[in-house]
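Structure, as structure tokens:
The complex is shown incomplete by one protein chain, all other protein chains being positioned as in the whole.
The chains carry the letters A, B and C, assigned in the order they are written, with residues numbered from 1 in each.
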Amino acid sequence: MDTGRMKIEWVSRYMKLLNLLREKFSKEKPLAGLRIGISIHLEAKTAYLALTLSSLGAKVAITGSNPLSTQDDVAETLKNFGVEVHAKRTHDEKEYLKGLHKVLDYHPDLILDDGADLTVLAHTERKDALENLKGVSEETTTGVRRLRAHEKKGMLMVPVIAVNDSKMKFLLDNRYGTGQSTWDSIMRNTNVLIAGKNVVVSGYGWCGRGIALRAKGLGANVIVTEVDPVKAVEAVMDGFQVMRMDDASKIGDIFVTATGNRDVIRREHFLNMKDGAILANAGHFNVEVSMKELEELAVKKFHARSNVDGYVLPNGKTIFVIAEGRLVNLAAGDGHPIEIMDISFSLQVLSLLFLSKNHENLEKKVHLLPSEIDEEVARLKLKALDVEIDSLTEDQRRYMEGWQ
Amino acid sequence: MDTGRMKIEWVSRYMKLLNLLREKFSKEKPLAGLRIGISIHLEAKTAYLALTLSSLGAKVAITGSNPLSTQDDVAETLKNFGVEVHAKRTHDEKEYLKGLHKVLDYHPDLILDDGADLTVLAHTERKDALENLKGVSEETTTGVRRLRAHEKKGMLMVPVIAVNDSKMKFLLDNRYGTGQSTWDSIMRNTNVLIAGKNVVVSGYGWCGRGIALRAKGLGANVIVTEVDPVKAVEAVMDGFQVMRMDDASKIGDIFVTATGNRDVIRREHFLNMKDGAILANAGHFNVEVSMKELEELAVKKFHARSNVDGYVLPNGKTIFVIAEGRLVNLAAGDGHPIEIMDISFSLQVLSLLFLSKNHENLEKKVHLLPSEIDEEVARLKLKALDVEIDSLTEDQRRYMEGWQ
Amino acid sequence: MDTGRMKIEWVSRYMKLLNLLREKFSKEKPLAGLRIGISIHLEAKTAYLALTLSSLGAKVAITGSNPLSTQDDVAETLKNFGVEVHAKRTHDEKEYLKGLHKVLDYHPDLILDDGADLTVLAHTERKDALENLKGVSEETTTGVRRLRAHEKKGMLMVPVIAVNDSKMKFLLDNRYGTGQSTWDSIMRNTNVLIAGKNVVVSGYGWCGRGIALRAKGLGANVIVTEVDPVKAVEAVMDGFQVMRMDDASKIGDIFVTATGNRDVIRREHFLNMKDGAILANAGHFNVEVSMKELEELAVKKFHARSNVDGYVLPNGKTIFVIAEGRLVNLAAGDGHPIEIMDISFSLQVLSLLFLSKNHENLEKKVHLLPSEIDEEVARLKLKALDVEIDSLTEDQRRYMEGWQ
Partner (left out) sequence: MDTGRMKIEWVSRYMKLLNLLREKFSKEKPLAGLRIGISIHLEAKTAYLALTLSSLGAKVAITGSNPLSTQDDVAETLKNFGVEVHAKRTHDEKEYLKGLHKVLDYHPDLILDDGADLTVLAHTERKDALENLKGVSEETTTGVRRLRAHEKKGMLMVPVIAVNDSKMKFLLDNRYGTGQSTWDSIMRNTNVLIAGKNVVVSGYGWCGRGIALRAKGLGANVIVTEVDPVKAVEAVMDGFQVMRMDDASKIGDIFVTATGNRDVIRREHFLNMKDGAILANAGHFNVEVSMKELEELAVKKFHARSNVDGYVLPNGKTIFVIAEGRLVNLAAGDGHPIEIMDISFSLQVLSLLFLSKNHENLEKKVHLLPSEIDEEVARLKLKALDVEIDSLTEDQRRYMEGWQ
């Protein structure tokens, strides 16, 4: 059986917004003649995005944004549909880098990036790729942060759309998507009970609060660690315990990092932990749990369960890390739920359309998507949900604009 | 017994941030020589704010921001402490307006406003008051919206600090404050069970989501109405039913408005409602439930319970309105919980200090409080809560600023 | 204005089950010729129960079950409707006892008891009252426990219906009723924020879990203390922290007792508490917080707010007790929400009808209400809620009875 195709067909049923956009645009083919280079976790949902871009007329080359997250059967099916694919689950860092180069060799007009690896490469080693490049649409918090740093240094050479900063992205994807998929992944990979556990969530940004909310919804006692005092107060007001990692590391049963920062859990914390503690990372890069320090510290490492490694510490305790500290919902799961990606990818499609039409008038900066596009996607979603909402009456509109 | 004094003493115990600021500044008296005019719901917590400003050296004149919300015993005590008070619970609209004028007669250097009535008056009928006025600190969403409209028309004559738009205000006050106090008020004034009720919340801004969250926490089945599609999608994702008021009005048991708009519940909706439906408004002005249309429609009106009026409709059904559609948590309750006001008022104190020092360098616009002040208040709150949080290591700080 | 009448009319609107029973039985008058003696917290809802029993033909004499919970205006109105009333808010213990005697002087055929004071009195000092007594219907956990102890010692002289042990009572009243009304009372009497507070709930029976659930719903971090290991495990699994009172007393901001036991919070715990800690009791008797030890310990006691007393401890800290440690939702609030009492009182009405018909065939024991009566009340409630449910098909009924 063609499992790649089966997987793509499955997700296509629940990607109702992409389907509405295909319906609307497939005759017109507004992306005809454009090459789109994509770096993204390659699985069924992103495959359907690539196919949607094809159906709108684009030529697409794709590579992963993380070797472990590529699903090979899906990649194969995508090739059969005429997409250029440069990704494989077994790829190591070097081959991953090669995949990025291959996509740049394609000289894309537009880049759809997830973490900004492709765009950064085009701005450093592969400046040749900038020649044809008209714009970039970036998916993640991390990628946006990197490209903003670029912009600050005056190094950004194309307009970038920070899709991540659209309301329909950061309000939904990071909260409801990460919230669910992180716990889906932890549960399926450990089979431990969440109810009654002390769950330590590091970071109370949109991802962190999604993870904390769902942990609470699964019956856990949730502890939050933060460095931002405002977010810390919010976490307290949401009913969570807030403390330093020095203290939390002593009582946590499960730890989930979502800070966007490095070494959030490190040597001194590993040594505090209870026997059997489970660690997972929900941030983009595998630096939040300091795997380097853990490898150095451990007297023994063993494969404990599919996707889970055990580390025996000098104090005799064993702690477990899921997916080597990589993004847990992708490296050891199916990534975000379908409907979440459907929304994000609808923003991506509209962002690429927007770039294709407006790139000449856009400064070489990181831009937000116009709020009308946010609203358009929200209305598509309500339509897909079969939900009707109120409209302002004329009197109400005037009242909202008035001041007396 | 001096009940006003007892009330103020009670709240002073739980206003730990104001107490920390008094400790810090009461020797220095940084507001010495300044006249501050205040329009605010006059009860124990605002009284303690006024006394705190006095203890920092200011001369204070105060009036209500809504007649029904004045507590006369507290007003009396305040007078005894040397504050000029122009407010009484029995005041009608005319006397309320007179109170505002009296405060402007005082020619304040700074205004602390709640809904912008005082500031708007100074910009229209009472331009004489602008002469000495150095700046305004505004508390509410509604007030900020009014003053922004002023600014847009080029009519704003002093710098305004939108305290409402500080994170420590809108993230906490509107959500946790309104959330709790609205239900406290509805419960104490009706004694009906919330669990199992269909609760309709209009508006899913910060206030609305606080109200919805607490209704859910009390066991209700919550229905949200919205005009903004993005917020509507969020409400769905938070597990609420979303529908038009035309549909919600048929099944709701309790209705709470928090939109900032007028006529959200109107003639056609009243006629849809079930016998015994209960209506409350949590928005600043008493225009969200169209009381005018309800009065016209009703064949009989009667006093049903303290703070509750019954309206018999032509269809024979009776519906109930709490506090005549005025801000329910203030007009029929004790307003926000003490600790919430403590946070907001710490922002106010620091905002007035900021204005007193920087007014000459500030444009005649609506400004945000500098984020350092937000952080300062957050750190004070964590101190009061006895909560410690992490700090970035040097490596982490560099990582967050980097891009590679 | 006749405030007693207004209050009763208000509750009568939301007591839809009693209204359905009045409709059904008011012609038949099945309680005609019977004297019913009642000891119960006398306020609007119990008044409407008394009036409902009258409308079914009974003659009713009523006294309080707790002096502080009597509402005098309601008592007056009840007299005007022909009910014999022996209760006043200002009554002390001695006058309270006199009220009980007066009701027994009435020689009731049936007793409706709340805490079993009336029934215990009839079995001890007032054995004369047993002559005419045909049965007792008891409302509370505490009362049922006392009468079961009586039964064990062979001292029970009449059949008792433990209405408290009916599913529609203990599943609803103790959980949803106590849950809401306890927090309603604490919020209105203190105006403190619940979100972010450490709330300590003692006892994880039905009352305790209702209180804990609502505290969580209001944003608190909830800590449970228990003596029963099974309930303690449940509390952990529900996401609460569980610890000994020795530990909880050091970190709690608000304490609520619901154990049915005495001295749950005592000397050593008071001394552990933070300055400003707030204590409330949700159990039937005012023995859960050891007021005696607190009075002895305190160096000063003062009236801090309506219904709240402050106690200054030798360590300089002040702690506050609501309603002198009496049942907080009644002594400092309006008791259970109307709809909860409507359900309980429908059980009471049907229990008294059941006793009146079957007392001769019932052993002198504590009995449960037949489960059909539970079901009948549940169906009435669904009718009042306008909720329809499924019925078993014939095949399904057979399947449930089969074993193969």
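Just so we're on the same page, a residue touches a chain if its C-beta (ideal position, glycine included) is under 8 Å from a C-beta of that chain, and two chains touch if they have at least 3 such contacts.
If you're wondering where the values come from, they're calculated on a predicted model, not measured in any experiment.
Contact with the chain that does not appear here is found for just one residue of B:L133, B:M237 or B:L352, B:M237. In the complete assembly, the contact with the undisplayed chain comes from C:M245, out of C:A61, C:M245 or C:V308.
Only one residue from A:M187, A:L271, A:V312 or A:L392 touches the chain missing from this view: A:M187. For subunit B, the residues in touch with the chain missing from this view are 195-196, 216, 219-222, 236-241. Along subunit C, the points of touch with the absent chain fall at residues 120, 145-147, 149-150, 153, 167-168, 171-172, 175-176, 225-227, 229-230, 232-234, 236-237, 242-245, 247, 260-264, 287, 374-375, 378-379, 381-382, 385, 387-393, 395-396, 399-404. What subunit A contributes to its contact with the hidden chain is residues 1, 6-7, 9-11, 13-14, 176-177, 179-180, 184, 187-188, 191-196, 214, 216-219, 276, 303-305, 308, 318, 333-335, 337-340, 385.
We take it that only the chains that are shown with their structure count from here on.
Matching the C-alpha atoms of subunit A with those of subunit B calls for a turn of 180 degrees, to the nearest 5.
As for how the two copies subunit A and subunit C face one another, over half of their interface residue numbers coincide.
Averaged C-alpha coordinates give centres for subunit A and subunit B that are 37 Å from one another. Residues of subunit B in contact with two or more other chains: 176, 385.
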